[in-house]
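Of the protein chains in this complex, all but one are displayed in their positions.
Right after this comes chain A.
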Amino acid sequence: MMRKQQTFSRGLSDKVRKSKAAPEIQKNPFEVKINRKKFDVLGRKSKHDVGLPGVSRSRAIQKRKDTLLKEFRLKDKNNTFIDRRFGEYDSKLTPEEKILQRFTLERQRTQDRKDMYNLNEEEELTHYGQSLAEMEKMTDVIDSDSDSEEKGLLSAELTATHFGGGGGLLRKKSAGDDEEEEHKPRSRQELIEELIIKSKQEKRERQTQKEEAQELTEKLDQEWKSIQNLLAHKTPKAERTDETDKPKLDQYDMMVRELGFEMKAQPSEKLKSAEELAREERQRLQTLEADRLKRMMGDAEEDAVQTNTHISADDMNDGFILDGDDRKTLAYKDGKWNIEGEEEEKEDEDDDEEGEDDDEDDADEDHCDLQSDEGSEDEDGQGAEEEQVCAEEPPAVSEEQKKAAQEAAKAELPYTFPAPESYSDLKQLLQGHGSEQQRLILDRTLKCNHPSLSAGNKAKLQKLFGFLLEYVGDLATQNPPDLRTVSALIPQICGLCQMFPEAACKAVQTLLSDSGHSMEETLEVKGRAPMPDLDMLVLLKITALLFPSSDFRHPVTTPAFLFLSQALTRCAVVSLEDVCKGLVLCCLALEYVSLSQRIFPELLNFLLGLLHLTVSDKHNMGYTVVSPFRRQGKSCDLLVLKDPNVSHSWNRKPISLQTAHRLPAQSPVERDHYRLSLIDSCLDLVKRCTWLYKDLPSYAHIFQPIRALLLKHLPVEGYPAPIQDLHREILDAIPEKPSQHAPLVFKKKKPIPLKLFTPKIVQILDYGKKRGNTKEEKERERLKHKYKREFKGALREIRKDTRFLAREKLSDVMSRDAERKRKVKELYGSLATQEGEWKALKRKNRK
């Protein structure tokens, strides 16, 4: 205890020693005041544990004496300087504004000058009531600082006051010390004369220097004027008009400003080499792919949340993120790529367009060839290129050729199309043209109505997307389906979709929803629904082309998945067309999951059901087929071959999609070939599925029914060799015994760290304890606190000041009184002595 106190006191004394006050005071224990602490907080440094009240008080008094007292003494006794410059104390004005306003004020003042022809001088400057201009006449160049000396107005009196060092004092003293004064004036006068001579010399030197400089500037001005016309293209006339507007604007200033504002040459972006382009393209695709994978995992949203909540230890909470999540997302803004790959994309598009243009040119040329030489008579006159091409040819025309040309011109497509306002408009626009022409029409429509050309185009094109989908649906359902045209229109549909993702999403969603709803209704009424038509299949395919099916959740593809699922489980398979449609659905389903490798149980069920259709003997099955297939019954042997010998004449070729719409009447052999093609596709799909799902833990269990069917029931002997190969491959791919897996365990949780005695980090505020929650609130509280303290401090200071002043006043009064008392005493004293002397004299006289 004792030791502690000792150390404490030693520390204290150290502190005291360090302070500025004189060492003897510091050492004096009576001067030191120690502030008692309630709690000793480790590590906290306190400034105020030790004080020297005496020292600080005397310092404060001294300070007051220096400032307050002086002010008090001088109160009502001296002048003040008031600055009346414009806006000097206006804190709202920025310095630039201030300068500008002062400038304009000055201009205004000079505006109403009296002397019209005095171009140079706008203001009469005076000095001591005399015009400076007049003075100028006497001396060529005037130096403003030297004019007082120049005039020789220097008087002894003045110098005495200026150089004598406090004239007031001198005069006061003059009464007392007359003798000294007589010595001094002489030496001073000499000194002053010396000074004057010196300064005059200096002045002259300066004057000559200035003259030289002036000459030089004049010369420069003249030279400048001579080349000024060369530099500026503006005619003097224009300048003159300028002058009339703003007569006082200096030309030179204007020039300077002009030069300042002149556009600097921007460094142009260098052309990218092919390699760089390729690299950038690759990078773009990589980022897009990474983004797609992220969405596939479905953790994009969660990530976003995490970045919001997690705060790094180094985070200063100032909103600055060192490596922010600046991955480019696949997004479009106003129909354009929102990423850096934009330009390439555009270029590509341009290329395409160019290619198309080339095509057009070719076509035009073809036309010209056909129409030989009639080009100049092209009455409709669309297409400058065409005219150009054709104009070169000799204008030897017969009447027949003219007519032919007119007809051809009529058949020619116009180059501009209005955007269709309704579905029937679109149909009218496109009907009766070939698929390539339809594509061309659409392409031109899109170009003519690009959103950048007019405000209303955006809405028009958004509607056009819906119409196009409808049109595609119509094309797919007509008899026979016109799928070539559908395929030709795909680029335009894609383009539109990229321009307006929201509108495209809405349109596809509506179609899916309508179709799904009608299917649901039929199911409720009839218990089973027919297979979706070709238009729906095409729509599902287009959906896969437009939207990423690999996303964990997507507003379009997720419902599309469900639609596929519904179609594969609830739609009855009663004919070969249905089988074909089912197979198309399976292909689509497989396409949808091929990237994400997601499991699609309905797909496998359906494939099993399809293969079940090939089995003629439906007994002793080692598997169960589920809806929409039945174990046995009507239309359960749709794929059973009628003639076992057809397999020799079968060869593998793609099935026509049109057969899904309606199977043409065929001979039994052709039908069997068709069946074999379907079986072949079906087996191939199974094979693809085995590739896709081979990493799943339940791979063997999923494929167990298919394996059982293929191994024991499929009449593979009757099939051609390619199918037999396929069959063997699949059986090889599916293991007989399920693979081994480790038992499931929960994911290892991150261990919750033990509670440690780490320092709790608390933000230390300037004033007081922590208050408020938000940043603004805290700041407010801090300021409030600070204000309070400052206010208190100020009050205290003011009180001290008044006390000090009162004390001073009192002491003044006291000293005055004492003086008076002394004087009265003196007087009394002198009177007493006088009286005494007088009395003594009187006594003397009496004697």
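As a working rule, a residue touches a chain if its C-beta (ideal position, glycine included) is under 8 Å from a C-beta of that chain, and two chains touch if they have at least 3 such contacts; residues count from 1.
Note that in this section contacts and distances are computed from a predicted model.
> Unshown chain, UniProt name, "Nucleolar complex associated 4 homolog", "Multifunctional methyltransferase subunit TRM112-like protein", "Glycosylphosphatidylinositol anchor attachment 1 protein" or "3-methyl-2-oxobutanoate dehydrogenase (2-methylpropanoyl-transferring)"?
Choosing among "Nucleolar complex associated 4 homolog", "Multifunctional methyltransferase subunit TRM112-like protein", "Glycosylphosphatidylinositol anchor attachment 1 protein" or "3-methyl-2-oxobutanoate dehydrogenase (2-methylpropanoyl-transferring)", the correct UniProt name is "Nucleolar complex associated 4 homolog".
> Which listed residue (A:251, A:401 or A:658) would be found touching the missing chain in the intact complex?
Answering carefully, the residue with contact to the hidden chain is A:658.
> Among A:490, A:640 or A:716, choose the residue that contacts the chain missing from this document, as touch is defined above.
Touches the omitted chain: A:490.
> Which one touches the absent chain: A:197, A:256 or A:285?
Here the residue in touch with the unshown chain is A:285.
> Which one, A:478, A:624, A:666 or A:811, makes contact with the chain that was left out?
Selected residue, touching the omitted chain: A:624.
> Taking the entire complex into account, which one of A:505, A:621, A:640 or A:663 touches the absent chain?
Checking the options A:505, A:621, A:640 or A:663, the one contacting the hidden chain is A:505.
> When the complex is taken as a whole, what residues of chain A touch the one chain not shown?
Residues of chain A in touch with the missing chain: 285, 288, 291-292, 295, 298, 329-332, 483-484, 486-487, 490-491, 494-495, 497-498, 501-502, 504-505, 509, 512-513, 516-517, 519-520, 527, 538, 541-542, 544-548, 551-556, 558-559, 561-563, 565-566, 569-570, 583-584, 587-588, 590-602, 604-605, 624, 626-627, 654-658, 681, 684-685, 688, 696-698, 701-702, 737-738, 740-747, 749.
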